[in-house]
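Excluded from the complex is one protein chain; the other protein chains are retained at their positions.
For chain A:
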Amino acid sequence: MNARDEILSRIRHAIGDTPASPPVPRDYHRDAASGPGNVELFAHTVDDYRAQVHRADESTVADIVTGLIEEAARAVVPPDLPLSWRPRGDVVVDGDPAELSTLELDALDVVVTGCTLGIAATGTIVLDGGAGQGRRALTLVPDHHICIVRTDQIVDTVPQAFQALDPTKPLTFISGPSATSDIELNRVEGVHGPRTLDVVIVR
């Protein structure tokens, strides 16, 4: 018998005539979103995990983003980042003309992207590779990630986020900058992922 059939047979034997489980109690908070999420709570929870929170409206996004990039730093953006969000100055576009190699990405300092949603309860932003977000390597290799979140993308709870996400897309959940608690359980921000995370909330 091959391993697959043998393991499945072992499992069937092990569970035998175990009765079907009772229904899963779903009395935890899982109300559908009833409008835009709590922006103030989102700003608070993002800030609480040492990401920097900034506010903008559609007309000031590029200014705010440009101001977050240091003088000599080089920024990269995904090809479909809205033009009104693009920082000024020396900006590389991934995929124009060709996709950047990992080593080329490593030579860049800042990445600017959008996201697919933000979760107020936990201060999490979620990227799914959709419009304005780029591929996963883009938000991983540069040391500084500036992520733009529209207020209408914010949901209140984790269940609301999972209702909205598409599991067939590559999903990255980000809650603050890279961190470790491995030395005496002290939280240290900044290990392998971006050491600086700026979140720009756009009204």
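Note that in this section contacts are C-beta pairs under 8 Å (C-beta built on N, C-alpha and C of every residue); 3 or more make two chains touch, one makes a residue touch a chain; residues count from 1.
The definition used in the following text is that contacts and distances are computed from a predicted model.
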Listed names "Putative iron-sulfur protein", "cytochrome-c oxidase", "Sugar ABC transporter permease" or "Acetolactate synthase small subunit", with the criterion being the UniProt name of the chain not displayed: "Putative iron-sulfur protein"
Among A:Thr113, A:Gln153 or A:Ser178, residue touching the chain not depicted: A:Ser178
Positions on chain A contacted by the hidden chain, ascending: 2-4, 6-8, 10-15, 18-30, 45, 48-49, 99, 102-103, 106, 119, 121-124, 129, 135-137, 140-141, 158-159, 161-163, 165, 167-186, 188, 190-194
